[in-house]
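Complex shown without one protein chain; remaining protein chains in place.
Naming follows writing order (A and B), and every chain is counted from residue 1.
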Amino acid sequence: MNSGTSLQTGLERVELRALVVGAVALLLCGIGAYSRPDEFYQSYLFAFVFWMGISIGCTEVLMLHHLVGGDWGLAIRRLLESASRTLWVMLVLFVPILVGLRHLYLWARPDEVLHSPELQQKSFYLNVPFFLVRMAVYFIVWLVYGQLLNKWSTEQDRTGAPAIMRRLQSLSGPGIVIFGLTVTFAAIDLVMSLEPHWSSTIYGMMFIVGEVLSALSFVIVIAMILAEHKPFAAVTSPKSFHDLGNLLLTFVILWAYIAVAQLIIIWSGNLQDEIPWYLRRTAGGWGNVVLILAVFHFAVPFLLLLSRDVKRKARALGAVAFGVLIMQFIDTFWLIEPALRQKQFHVSWMDFAGAIGVGGLWIAFFAWQLKKRPLIPLRDPRVEKFLLQEERA
Amino acid sequence: MKRHPLYGLMAEFETAETLIAAARAAREEGYRRLDAYSPLPVEGLAEAIGFHDRRLPVIVLIGGIVGCLSGYYLQYWASAISYPLNIGGRPLNSWPSFIPITFEMTILVAALSAVLGMLALNGLPMPYHPVFNTPRFALATRDRFFLCIEARDPKFDREKTKSFLASLHAREVTEVSR
Partner (left out) sequence: MATEPLKGSPHLVPAPLIGPGYDYATVTDKISSIVLTQKTPRSWIFGFAVAFFLLMVLMFAIGRLFLLGVGIWGIEIPVGWGWAIVNFVWWVGIAHAGTLISAILLLMHQEWRTSINRFAEAMTLFAVSCAGMFPLLHLGRPWMFYWLFPYPNTMKVWPQFRSPLVWDVFAVSTYATVSLMFWYVGLIPDLATIRDRSKRRVSQKIYGILAMGWRGSAAHWKRYETAYLLLAGLATPLVVSVHSVVSFDFAVGIVPGWHSTIFPPYFVAGAIYSGFAMVLTISIPVRKVYGLEDFITQRHLDNMAKILLATGLIVGYGYVMETFMAFYSGSPYDKFMIMARMTGPYMKFYWALIFCNMVVPQFLWSTRVRSNITGLWVISILVNIGMWLERYVIVVGSLARDYMPTMWYRYSGTAWDVATYVGSIGLFLTLLFLFLRYLPMISIFELRQLVPPEKRPTAPGATRATVEG
């Protein structure tokens, strides 16, 4: 299993299996959509938001790496680039949500809006045509960015011209600003507007941090799997895993910080517009999810990631990252579903089928993209420097 | 134990590398009571003189836990036990409101234990120490590196140790009086 060709065949196998599993799961969901459409759309939105988060998070981490450099990014750069390409799949997979707008959003149902003065007040922003325009803008921005980042990176592989590095940097600076804004508004449109009476100014940041966290833990898991293979092992060292571990730790702390900041402010204010958000998310069994998140999304990974040994061992770090990824999955679920399944905690089989379906196609596309190019950006001047350092050490 | 008239022998070096090499050589020779002095932290020097002490992080961890628990208990006890007051219908144990002070107390006690622990383990403040009697020791805070083999070392012998130190590329070797 140690040579480059076996890695290629491995990726091909993953691609094929993921494609089949994903297609089957989506087919099952399609059947479910006939019998229980509301439940299907609820599950599907969750699956979409979770996988979308990884695509966008990866693009953001990629730009961050271009901007600030650091050896940590060399190993995962191709993974991030391939993940940013999956935005194309997400564009296609967005169609069911468009179809189910009325099933999901109160503001998209004319009869509801007619009877609610509050929704009428918000209809300058929350209305279907404007929603479509905004979504189109987000996707165009994200796809153009993903396209440019990948195109110039391929160009760098081919020519190795130093000017490309500079170009990638000048693209990434404004890129982070633009992504910050588009992701914020996308989070407001897709998720926050499920409860149109509620708003929170920190919401966008909550999503940005969550998505970066998903992305980081995803690429760490993949890097752990690949680290045992030949071409990839050359650009990974305990030090690069250590740096990635620190980055993961930082974002785990940031996630908790934002969660606690919002809680303290809304809990202390105790206003009737705001507090229901927490009431819905703690009532009828949802409270147990909060407990799980507090312990396994923050306390456990935080304590584990303080240890130097955990961060330097690919397997240990990969295991922690996998746990964080699962928790991000649950966190996304907790952010979305209580808005739609009020009063009682409830999990549908379609929650899993949807996530597996979207995820299957996502991973198949990711694997396909990954094997198209060498796993290491060999002409990146930083890789050269890294290899020189390793040689000396 | 009989007190030796000398504190020890001090060798001066011009580079960190020679100092580390000398410290290693002295350990290999069997000397155990030695200390090195440098104007900047030198990586690997502490290991070379055989220094192992992992207590500080543990002290800080304990400090943090003590601060965390006492910070929370202070608020809980004052608000729920000692003088319960209904403030705006909030529960007596208003745990979300108690998070910030609990956090600050954790940091405060942990940081105090880091600084005081470091000073205590290092035995500072120590206004007088025999090594300051070395004539050129002021350079230890400028650009020179020193290695001292103390007289209480069982292998210490005025003449033998002196010639051993001189053989380690020392710039000069001086006796350190008490």
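Here, contacts are C-beta pairs under 8 Å (C-beta built on N, C-alpha and C of every residue); 3 or more make two chains touch, one makes a residue touch a chain.
Everything quoted here is computed from the prediction, not taken from an experiment.
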item: Omitted chain - touching chains that are shown; value: A, B
item: Option from A:L91, A:L143 or A:M165 whose C-beta touches the chain left out; value: A:M165
item: Residue ranges of subunit B at the interface with the undisplayed chain; value: 13-18, 21, 23, 35-42, 45-46, 48-49, 51, 53, 56-57, 60, 74-75, 78-79, 82-83, 85, 87-88, 90, 94, 97-98, 100-101, 103-105, 107-108, 110-112, 114-115, 117-119, 121-122, 124-129, 131-132, 137-143, 162-163, 166-167, 169-175
item: Residues from subunit A at the interface with the omitted partner, ascending; value: 67, 69, 118, 121-122, 125, 162, 165-166, 169-170, 172-173, 177, 180-181, 184, 188, 199-205, 253, 257-258, 261-262, 264-266, 268-269, 271, 273, 380-382, 384-385, 388
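We adopt the following convention: only the chains that are shown with their structure count from here on.
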item: Chain centre separation (subunit A, subunit B; CA means) in Å; value: 45
item: Subunit A contact footprint on subunit B (complex, rising order); value: 88, 96-97, 99-100
item: Sites on subunit A touched by subunit B in the complex; value: 260, 263-264, 267-268, 270
